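Have a look at this one before I ask anything.
A protein chain is absent from this complex, but the other protein chains hold their places.
Order as written gives the chain letters A and B; numbering starts at 1 within each chain.
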Amino acid sequence: MKKTPTVGEILQAKGVSRRGFLKYCATTASILALPPSMIPRIAKAIENARRPSVIWLSFQECTGCTESLTRSASPTVEGLIFDAISLDYHHTLQAAAGDQAEAARHAAMEENDGSYLVLVDGSIPLANPGYSTIAGISNVDMLKETVAGAAAVVSIGSCAAFGGIPGADPNPTGAVSVMDIVTDKPVINVPGCPPIPMVMTAVLTQFLTFGTLPDLDKHGRPMAFYGKTIHDRCYRRPFYEQGRFAETFDDEGAKAGWCLYKLGCKGPITYNACATTKWNSGTSFPIESGHPCLGCSEPNFWDKGGFYEPLSTGKFDSGTKLAGAAAAGVALGVVAAAAGRRKQSKFAREG
Amino acid sequence: MTTVDGRHTLDREAERLAYKPPEVRHDKQGDMGSKERIDKAMWNFLKDFNTQTASYLDGCLHCGMCADACHFHVRTDDPQYTPIWKIELFKRTYKRNVGPFAFFYRLLGLKRKVTIEDLEEWQHLIYDSCTVCGRCSLVCPMGIDVAGLVSMARHGMFKAGLIPHELHEVAKKAAETGSPLGITPDKFEERVEWMADEHDVEIPLDVEQADVLAVMSSIEIQKYPQSIAATAKILNAAGESWTFRKDGFEATNFGLLSGNPDWQKAASMKLIDAAIKIGAKTLVLPECGHAYMALRWMGANMYGKPLPFKVLHISEYLADALNTGKIKVKKVDTSVTYHDPCQVSRRGGATQAARDVIKHLGVDFREMEYGGDYNWCCGGGGGVVTITRADPLRHRVFKLKMDQVEKTEADELLSSCANCRQSFDDSQQHFGWDYTMGSLMEMVAENLEEGKS
Partner (left out) sequence: MDLLEFARGPALQWAAYILVAGSIWRIVGILLLKEKSDFSEPRKRAGLSAALKVIYTRSFTAQPFARATMYPKMMAYVQHIGLFAVVFLFVPHIMFFEGFLGFEWPGLPNSIIYVFGVAAVVASLALLIRRVTSPVLRLISNFDDYFSGFVAILPIATGLLIPVRMGFRYEDLLAIHILSVALFMIWLPFGKLGHVFLVFITRGTTGMAFERRGAKT
């Protein structure tokens, strides 16, 4: 077997300075909420890490997660780290196709049995496996086959984590999430539509450094990034408290950057790092750009009431049913009054 | 009535004025079985229920504010005298039988059925400790006429044969003889003749046709017969064509007080028939409180259609007559305070009339604190003054009146209800109090200007 170079060797070969590398480790330690004393440990771990084998499975997805994770305006250390990982199988990024691609997958699975990571984006259709196949293999079969020897599975994006848009009502393909199928391996959910790139790499870095999975919340999401709501970290929160809300997308309040609750912001129930870590290397995030949070890192966010319906709107049914209830009330009242009057007549007669 | 005789020095803080609960007496009439009594009590309470009364029993919030308005509770701090508590058994039965959710109340046993012990215990709450004065009805934030509900409860209690004995006897006498004190028409005639003689005043009796029918209360006929003469003086001075009638002279209505609608109707109809017979345009009621409520506001409903004549309380008649100059009075040089009878002022709506009369009398008028529509009840109305076991309670409550009157420092105390007068007289004797209640009508009669007598 060829000896894979360490991550440190690769970085050096690519001209990353020691200083630049340590800066990356410091940033990573910081966003993982680790003390500075951990920086050397992270550095050592990454430097000496053999490039772990990563098999990336893409199912019913839009490729947005891959786009997010690989997008870089200029070569960034994240991008390079990503390069440094032995990405042995990825539909969009791999050069091979057809039988050769499948062969590469199987080779990676055999060589790294028990230690490779499976990353998944896209949901898995169960209504008819034929809805989504690769090389003639259904998604569900490929998933089961590939995770059999995996160390852990990471669901990238809301489709893999929770079913995503294919799984939204009426879910014609019977789409399910990875964790609905994989129950015997550790699964980390990194939801978002798409997820923040830094979150992805930080999760991998944690795995590389400690060989363990991060603390997860009840939806299997890393607490470090999904532990607080957008609402609790949003810079527009003071406006919420003051009662200053944008009523439309371009009124004075919107221009002044007021709270977007009335325009449907799902910030209060959405757990993600958008408000702090932001997007495009900290440039902005939807709320800062003037659009209410969609809640895209939450399960079933597509079906949780309209994006532009305020969070406190009830999901009432039709007015017809309510009119029916009113009619029922009238009927019951009439019956009760009639019964009461009949009793009164009886009392008058026999009293 | 109290049997205590003689005066005793007034010592308000003394032990003897401590409140004693009424002796436990469960009066019963007739020999019905318990179940029959319970049924009769509940049925006769419920049979006249309508939207208004139903909403009352459904709408009570148990806020307890009615207790703060009731003289019986205020003077004893006994929570059982909370006005709405007096209705509790009947509230339960309403919810079980006539309320909108009655079916479910019965099905799920959400309210206990009323027992005979309950009803016996409640007798003194409904009769001894309620004068139907209506203060509770004014304080209730939901606007519930609690006093009216007690009257309805009495309908049930009467038919169940569970009313205080004295009240029953008095009401029965009234039903049988036409007067609670057994004053027959002939006895009435005797008294009329006596008063005509004694006061040298012409008193028409049994005239065939007259514009005005005047009536009296047995209390006045028996205890304050000068009222007969005073009434005559006034009506004569006003130049009315008027008469008393032997076939319709009794204004009191113990059917109303005891809770027997049949007896109530019978008593009212006597007056109505007499007025119609003589073609009266006006029926003048005497100084009596519940007589006003019985005829002015409930009479037409007993009759089944609008009355063909006007009904006036004597104080209203006097106000009218004085305001229009039909009669004139001399100015009286004294200071006066006025005790409003509950059924005439607060419940009856004739509060202003007495004040017009007082104004014409030219006295130094001192309104009591909480006078007028919010006046404290004399404690003897609603039949309470007839119930001997309630005497200690009634006397205890009377302290409110004594304080209220004394605060005005007025020379004279007037009212326009003979039952209040009776209650005041009794308590005056009990406490050795130095105020004697006078009659507004008598003061007018005594001070008529250039009146023919």
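Here are some notes:
Assume a contact is a pair of C-beta atoms (placed from the backbone, for glycine too) under 8 Å apart; a residue touches a chain by one contact, two chains touch by 3 or more.
Treat the numbers as computed from the prediction; the structure is a model and nothing was measured.
Considering A:114, A:136, A:170 or A:314, the position touching the chain not shown turns out to be A:314 (whole complex).
Residues 229, 231-232, 240-243, 245, 261-262, 268-269, 299-300, 304-305, 309-317, 321-322, 324-326, 328-330, 332-334, 336-338, 340-341, 344 are the ones on chain A that touch the missing chain. Across the interface with the omitted chain, chain B contributes residues 48-52, 54-56, 58-65, 67-69, 73-74, 77, 79-80, 82, 84-85, 88, 98-101, 137-145, 296-301, 303-307, 310-311, 346-351, 370, 373-374.
Heads up, the rule we're going with is that only the chains that are shown with their structure count from here on.
Between chain A and chain B, the centres computed from C-alpha atoms are 80 Å apart. Of all the residues in chain B, the ones that touch chain A in their complex are 39-40, 42-44, 46-49, 54, 97-103, 159.
Of all the residues in chain A, the ones that touch chain B in their complex are 332-333, 336-337, 339-340, 343-344, 346-348, 350-351.
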